[in-house]
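Note that one protein chain of the assembly has been removed; the remaining protein chains are unaltered in position.
Then we have chain A:
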Amino acid sequence: MFAALPMVLVAYLSLTSWGGLGTPEFVGLENWSRLAGDPVMRRAVWLSLVLTVLNWIVQTPIALLLGVWAAGPQRNRAVLSAIFFLPLLLSSAAIAIIWRALLDPNFGPLAWLGPRLGLGSVDVLGGPTSAFAMIVFVTAWQFIPLHMLLYQGGARQIPASLYEAARIDGAGMLRSFWHITLPQLRHTITTSSVLMVVGSLTYFDTVLILTGGGPGTDTTIVPFLMYRAGFRSWELGYASAIAFTLVVVATVIALLLVRFTGFGSMRSTREGM
């Protein structure tokens, strides 16, 4: 009900021309042929894929290490974990606004810091590469705490006896991590990766506020392009075609991840996870 009806509607709307008011008008494959020839869309798909891969590369190792660390017995762990959690309380809008203010070339701390480091004035969000890098960074800042929690939960479930056995065998900490922690966490890694991939492909609020898709179209990823086509240009039929592409790509990638990592066998190997 929740999933199927809107999906069918998206598919149908992608075959129509609709300005937001009145009745959608059936136009067949017009939107799709336009989409296929749209260079902005091609670039947006590329940027979305790059963003997804970069997000995974940046977030997974940090979240994994922090999560495993947070599952340990250190004394200051509780305090630090509580602080690490704070970004989760902030909305995407708040986070994007904070970072935009911090990075503002005229009024932000960066404007203060830049000349003192001998860099002159730095306009991070104005350069194509640096704006994109900042989106990766802000996304990591926002979502690493969530994935850290997942890994913390996963690491807590690893039986302590495995580590004791490893210690008796003379394995050091690095070897224990490599041969016990990582393999035991592989299902958590899959879960977290799927969330990350789907999240990255549909990520939108931060881009809207932080860069507005710019400079130019250098950070116009697919969901933002859909928003712009739909709710700024009011070409909702065309936007539906973009949305449908997005869901299909996200679903295919998620399914591939699940298939290749043996996620399906999760139930039998880790009851109660």
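Everything that follows uses one rule, which is that a contact is a pair of C-beta atoms (placed from the backbone, for glycine too) under 8 Å apart; a residue touches a chain by one contact, two chains touch by 3 or more; residues count from 1.
In this section, contacts and distances are computed from a predicted model.
K.L.:
Missing chain's UniProt protein name, "Histidine kinase", "Aspartate carbamoyltransferase", "Xylobiose transport system permease protein" or "sulfate adenylyltransferase"?
P.N.:
"Xylobiose transport system permease protein"
K.L.:
Among A:92, A:139 or A:211, exactly one should touch the missing chain; which is it?
P.N.:
Of these options, the touching residue for the absent chain is A:92.
K.L.:
Using the definition of touch stated at the top, determine which of A:57, A:173 or A:256 touches the missing chain.
P.N.:
With A:57, A:173 or A:256 as choices, the missing chain is touched by A:173.
K.L.:
Spell out, residue by residue, where the missing chain touches chain A.
P.N.:
1-7, 9-10, 13, 20, 24, 62, 65-66, 69-70, 72-76, 79-80, 82-94, 97-102, 104, 107-109, 111-113, 141, 144-147, 149-150, 152-154, 167, 173, 188, 191-192, 195, 198, 201-202, 204-205, 209, 223, 226-227, 230-231, 236, 239-240, 243-244, 246-247, 250-251, 254, 273
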